[in-house]
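Shown here: the complex without one of its protein chains, the others still in place.
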Amino acid sequence: MAATGGRHFLQIPGPTNVPDRVLRAMAAPTIDHRGPEFAELVRELLPALGPVFGTTRPVVVYPSSGTGAWEAALVNTLSPGDRVLASETGHFATLWTELAGRLGLDVDMIPGDWRHGADPAAISERLRADTGHAIKAVCVVHNETSTGVTSRIPELRAALDSAAHPALLLVDTISSLASIDYRHDEWGVDVTVAGSQKGLMLPPGLGFTAVSDKALHAHRETAGLPRAYWDWTPILAANGGGYYPYTPATNLLYGLREALAMLAEEGLSAVFARHQRHAAATRAAVRSWGLEVLCADEREHSGSLTAVLLPEGQDADAVRRVILDRFDMSLGTGLGRLAGKVFRIGHLGHFNDLSLAGTLAGVQMGLQLAGVPIKPGGVEAALELLK
Amino acid sequence: MAATGGRHFLQIPGPTNVPDRVLRAMAAPTIDHRGPEFAELVRELLPALGPVFGTTRPVVVYPSSGTGAWEAALVNTLSPGDRVLASETGHFATLWTELAGRLGLDVDMIPGDWRHGADPAAISERLRADTGHAIKAVCVVHNETSTGVTSRIPELRAALDSAAHPALLLVDTISSLASIDYRHDEWGVDVTVAGSQKGLMLPPGLGFTAVSDKALHAHRETAGLPRAYWDWTPILAANGGGYYPYTPATNLLYGLREALAMLAEEGLSAVFARHQRHAAATRAAVRSWGLEVLCADEREHSGSLTAVLLPEGQDADAVRRVILDRFDMSLGTGLGRLAGKVFRIGHLGHFNDLSLAGTLAGVQMGLQLAGVPIKPGGVEAALELLK
Amino acid sequence: MAATGGRHFLQIPGPTNVPDRVLRAMAAPTIDHRGPEFAELVRELLPALGPVFGTTRPVVVYPSSGTGAWEAALVNTLSPGDRVLASETGHFATLWTELAGRLGLDVDMIPGDWRHGADPAAISERLRADTGHAIKAVCVVHNETSTGVTSRIPELRAALDSAAHPALLLVDTISSLASIDYRHDEWGVDVTVAGSQKGLMLPPGLGFTAVSDKALHAHRETAGLPRAYWDWTPILAANGGGYYPYTPATNLLYGLREALAMLAEEGLSAVFARHQRHAAATRAAVRSWGLEVLCADEREHSGSLTAVLLPEGQDADAVRRVILDRFDMSLGTGLGRLAGKVFRIGHLGHFNDLSLAGTLAGVQMGLQLAGVPIKPGGVEAALELLK
Partner (left out) sequence: MAATGGRHFLQIPGPTNVPDRVLRAMAAPTIDHRGPEFAELVRELLPALGPVFGTTRPVVVYPSSGTGAWEAALVNTLSPGDRVLASETGHFATLWTELAGRLGLDVDMIPGDWRHGADPAAISERLRADTGHAIKAVCVVHNETSTGVTSRIPELRAALDSAAHPALLLVDTISSLASIDYRHDEWGVDVTVAGSQKGLMLPPGLGFTAVSDKALHAHRETAGLPRAYWDWTPILAANGGGYYPYTPATNLLYGLREALAMLAEEGLSAVFARHQRHAAATRAAVRSWGLEVLCADEREHSGSLTAVLLPEGQDADAVRRVILDRFDMSLGTGLGRLAGKVFRIGHLGHFNDLSLAGTLAGVQMGLQLAGVPIKPGGVEAALELLK
């Protein structure tokens, strides 16, 4: 029997369920991007964006996906052949370094098991060994969307500091921003990369880079990769007057204004706490079913998503198909080396207790229908925690 | 801790959750209600509306609430002082007869306990006793929104027939149309009253009357109550050309077209089956909690809503408040003599398994938080049935 | 060549072009009409509605068309057989009295030529002759939508006063409210009737009655027509708590809130002045073409619409068809005895100078294409005035 009626449950770890308020804000007529009304919009938006990144420094907004912001972070700060240190925490960490390689950077990837975050000790070791400071940047994914594992950014910052290494710290927060506590300035991050379609509750189409003074200095003084579309300099210059050097994605900016208003209404700390509660409740359900959460370190559980490891011999994508067909819910697939082995439950963005209960109910029934041997009671375990 | 994030769960028994498709359809620009594009809309809408009522006869659409359609059914068919027979099945049956009284009709109300539908035997008895045919109409609420109890219309029709009584049969389907199987023609109903904001998945603002040939005859030949706004004659005449005699609620009609398309895509029988499954799952949860469903006759359970009776001494409205505050879900209050004693769970309209699971999770947690003694496991019991 | 591309010009005298802000406001999810959020909406709306009517007394909002509000005004204040005095100022004045007749009222209609407003002298004469006070109400259409002629309400009030006649003064402002200066309290009107789809810039679906103390007194003490749906008493009682006695048209109320905010932002006096400018510019164009404006009294030109009289032998509807086909603009048809002789240009609601220029350009080209002999230069004459 196929699913009928009611709203789709979009429980992939992004794009997330866009609030109707945001969709309606985006449906306003497009305006002249060189007129006074647009300038007001920019002057309202940019200051409201800083707190979400935990920064008082500039945030550059691009018409792009998050992948574009990855590229922007690199081409604005690095030169051809520069060495970049990274940790293989999962699929997206891998993709980012592949992109770096295609841009002509020399990537040093610390291997990983895709169940842990970036290892501060391993990074520290590489940095200390790099006495010639060949490493120009350390690239870390704050929240690995493919695994549901976070990296402990303050400890990585400490690793750089204790090694007295001048490399830039570049952090991908695509699936953590506005969902998991994050502090660009306080944690000494140089470039923070983000996208619109996760915790910011927007459709995809905007990429972001938050930029430290040190990153800006590298941008101006040393960075030699060719750059044009992504170039911070003309954007920051135009932003000063309330404009962009090329046509911005106006209607997505309307949505951004509305989404920032919603985050401010709820309060960022309440937003973070909500995500932690939902993540904890999800883990309670998973464990109650007798299944394993992919993340192997209690300090590194993601607040945004939970990757569920299936017993050997079970096909995670078959479970996802049953759930999509029967309950009209989309879950995240296993990516890269995790294909078929895990599915991922997104519990981020515009979300609440009852939607989580519905989500977990769908997962539980789908596991049963797909013949995965589980213990009953996962939903009740989650409710116990939510209550 | 107050509810934050995510969508509101509107689980009153109407207005129901309006699909975003319908809301977007309604956001189209208003057009000239005397122009050719409007005529096309009407010529598409009216034939598509018939099957939902189970009729090939006219359906009159008003800019009004369902209460307006109650009035329309009466003023179009009856005369001052006419006797009307009704059954006290709940709050809305009572309101309808009060309205009839205010219009100058003489109501004979068969008392009821608000836990059963209209009693065919009792009605039959009154009709047989009415050898002078003073009773001009029998008014029945198909699905009592205040109690979650349906009346068995075919048996009532049989009562009229076996008494060979010429009274008109007027049926309120405000909370059953497009949710619970209903057949205006086959069941010999004379006027079927409906509203937009329940199974039709629209915002409130449209009232409907489906009209049998017999009702139309009474309208033309005998009905003497003053009528103007509600008068069928000019509306039916104008409808022939694709118009209305006064400005119709154009944008709600756009929504109606979209909602009818959605019902047709799912198929009415699938829609009815979905409602029955959800109602059964809800009852499974309620009983698993050790609580009582208000409806006392297995043949009369509503597919649209379930009224839950709380143990003596518990305040149903306190439970509703906890649920609204903590889980951002609206449930129906106890009305009239049921105030404080029941709450009502709406599971009709644009709805699906996972939304029902979320709904029942909210009810379960809310009951616990409000201190109502329940057995755990209600949600799991519902999932067992949904699966 | 048929019209292609661009927005439709909806220049009938209502429904008017609904602002996209209002349409988006209406696309918000429907909420529980018995919940606290709805009560806040009502408590915000009703006080904001008063100034638009020029009243501090109650305004009753119905899910209905304006025709419903006509009926509401009558059934709430009058009794079967009551005499009502009216002026035949046009099609809608005629329809309102026909409706009154169908409700059992005894209408005394002062004949008119459909080119003038209600004649204060004629009304005064009837009232003075009515020494027995058989006349219970005077019904006047403030702005005749079929003719573009206004009636001078303060002079009519003076006629009642000088005759010391106790009749109620009932005024239809369906196509003048929020477009032409109007003052319910100051002018001593007893019931003001309005609809949503004209100056209020909403889709059709809401009817309004503003109610004086004297009207309320008649309602409570003497009015004997049967009433239920339209009954003020339960609505005013429920409004006190922020509710309605039956399901209100929630999404239209969202739109109303937005429309009232827009009117407040522009300022009512600026709104009225804008309509007067547009009406004057339209007349300048009509006269420059060598055509005649239907309204025959300079004191009575409508700010909302202009009816244009065609030379003998010309078919106004043929002109309208050409304009609809070629320029995708809807104009108002001639109604009743004016059929084929006039067309009506609506210039009310959400409208501005450039849209008026486009409108008049379409009329000018359409007249030429339809072969109506006109002098060129009408658009330029209007621009001269607008500039």
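Each chain carries a letter (A, B and C) given by its place in the written order, and its residues are counted from 1.
Heads up, the rule we're going with is that contacts are C-beta pairs under 8 Å (C-beta built on N, C-alpha and C of every residue); 3 or more make two chains touch, one makes a residue touch a chain.
Here the structure is a predicted model, which means the values were calculated and not measured.
From the set C:9, C:229, C:289 or C:343, the residue in touch with the chain omitted from the display is C:9, counting the whole complex.
Even with one chain removed from view, chain B keeps its contact list with that chain: residues 20-21, 24, 27-29. Contacts to the hidden chain, counted on chain A, fall at residues 7-8, 10, 12, 14-18, 23-24, 26-35, 62-68, 70-71, 80, 99, 102-104, 195, 197, 203-205, 225-229, 231, 245-252, 324, 330, 333. For chain C, the residues in touch with the chain missing from this view are 3-7, 9, 17, 19-20, 23, 27, 266, 270-271, 274, 326-329, 350-359, 361-362, 364-365, 368-369, 376-377, 379-380, 383, 386-387.
Throughout what follows, only the chains that are shown with their structure count from here on.
For chain B, the chain with the farthest CA centroid is A. In whole angstrom, the spacing between the mean C-alpha positions of chain A and chain C is 54. The centroid of the Cα atoms in chain A and the matching centroid in chain B are 46 Å apart.
In chain A, 20, 27 are the positions where the chain touches two or more neighbouring chains simultaneously.
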